[in-house]
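For this view, one protein chain was removed and the others were kept in their places.
Showing chain A:
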Amino acid sequence: MAGVAGTRMGQGAAGGDGDDSLYPIAVLIDELRNEDVQLRLNSIKKLSTIALALGVERTRTELLPFLTDTIYDEDEVLLALAEQLGNFTGLVGGPDFAHCLLPPLESLATVEETVVRDKAVESLRQISQEHTPVALEAHFVPLVKRLASGDWFTSRTSACGLFSVCYPRASNAVKAEIRQHFRSLCSDDTPMVRRAAASKLGEFAKVLELDSVKSEIVPLFTNLASDEQDSVRLLAVEACVNIAQLLSEDDLEALVMPTLGQAAEDKSWRVRYMVADKFSELQKAVGPKITLNDLIPAFQNLLKDCEAEVRAAAAHKVKELCENLPMEGRETIIMNQILPYIKELVSDTNQHVKSALASVIMGLSTILGKGNTIEHLLPLFLAQLKDECPEVRLNIISNLDCVNEVIGIRQLSQSLLPAIVELAEDAKWRVRLAIIEYMPLLAGQLGVEFFDEKLNSLCMAWLVDHVYAIREAATNGLVKLVQKFGKEWAQNTIVPKVLVMANDPNYLHRMTTLFCINALSEACGQEITTKQMLPVVLKMARDQVANVRFNVAKSLQKIGPVLDTNALQEEVKPVLQKLGQDEDVDVKYFAQEAISVLALA
């Protein structure tokens, strides 16, 4: 392998001899040193070009030493350099020479700026895989050790991310050393380093032998989970997910659960929040038995935590938690141990908690089945539909499909209507916008009769809303309704109402008619478009507001393809020609554009 690479390299060098003298390294280095940052950045981004031009040998002997020596630049340049070097193995002569890339990356892994350091670590991780086991021990592991005992926190932080990539392929003696280094970083004096170590603890545990996990990782985990800084403790919770996956149920119960239990009751809400946030992962990792014994009680506490942030995070997990319970006995557990707490949360004092619950609670109906849903969940849904906070109501309405599958939406329709009407008229236009987006879905579930009777007038009212975004969304909503209920329905219910607006004194409403026609013509088809819509559009070409007129031109261009040639030639063409002579430049412009697009010239 090495021989082949060697000959190739030789050939390359021989073939390019004449050129090499043209590009002495000094010139390139000049570029990399240019005073203008942007030029330096450009040069660094083309580093692979330079390396290829130089050939592998000169890249190793001249370019890399230069890069290593001159690492003092703008962070932006360093970031680009760190990224480039990750893909450089081929350019220095393949895996046998991958270690040549380590010195510049080592320096980059110690700089202050986090993004540069992280990128350097990422590249180092990539390159570590290209090292042979021998090279790994000869070059890579010593680098990790140097970083791990660096005197400023930046290098030690970077080291934390490198242990897990070199451990699996190291010999036993070296493995012991690596573990030793990791251990000392876990009790580093600087909280930054402890945080970095804690965040890599799970990853490192995964590559260790089971015995070492029990004898070394678990004590580290316990220590970090009781660190004096809550920012470290909460990272230990994250690591817990990985560690738990590795251990048997008995070991878990004895070694990990006491610590996790403490975390769930930590005095800092941030730690408790983390437990709530990672709950589903933890649940899967510890398995059903421990979930029932330990996690469910902890979860109950989180649901009634004194800090709203924690309750909201826990409320978010309610559905997943229930879903992941073992089928056997699931219903009883939920009914007896979870539902009572959920009932409390429905009337929580904090709107974020209620809204978090509202976004998942509907999902319980599929898990609990029809009977329970009607008896126990329905009252909660109804209460939330009347909640003072629009977000809560909206979250319920947006998840109606889950309930629809189980009990049908009719059960709710009496309460739904007032909730929808209220949201439809909410003072905040974003709330109105959100409910509009669910309208087609609701219409589908509630059926055409209910819609015509109760909701149609709302949809029409949105078309004359004073916020453009609402009018626009309402227009698009109409298209979806027509797709759902069909052309005939459109012809009878929607189209006449839309067309009436063409005579509205407000020109914005007249334009809405045009926008609706643009949107609906395709869904409604040729007949309705030609017979009902086209005459109205043509009539509006005489509008006194120029904005309306040029929108007529745009509309004609838009609906043209739906019309037949006859209508185009006989009716559309003369009108567009007339608009093409309009006194307003915009009207002229759009009329001419329409003429050329529709090929009526």
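We take it that a residue touches a chain if its C-beta (ideal position, glycine included) is under 8 Å from a C-beta of that chain, and two chains touch if they have at least 3 such contacts; residues count from 1.
FYI, contacts and distances are computed from a predicted model.
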| item | value |
| --- | --- |
| Hidden subunit of the complex - UniProt protein name among "TP53-regulated inhibitor of apoptosis 1", "Serine/threonine-protein phosphatase 2A 56 kDa regulatory subunit", "Globin domain-containing protein" or "Ribonuclease P protein subunit p21" | "Serine/threonine-protein phosphatase 2A 56 kDa regulatory subunit" |
| Residue among A:69, A:112, A:425 or A:527 touching the omitted chain | A:112 |
| Listed residues A:46, A:376 or A:509, member touching the removed chain | A:46 |
| For chain A, residues in touch with the removed chain | 8, 11-12, 15-16, 19, 22-23, 27, 31, 36, 38-39, 42-43, 46, 49-50, 52-53, 55, 74, 112, 114, 152-153, 190-192, 195, 228, 230-231, 267-270, 307-309 |
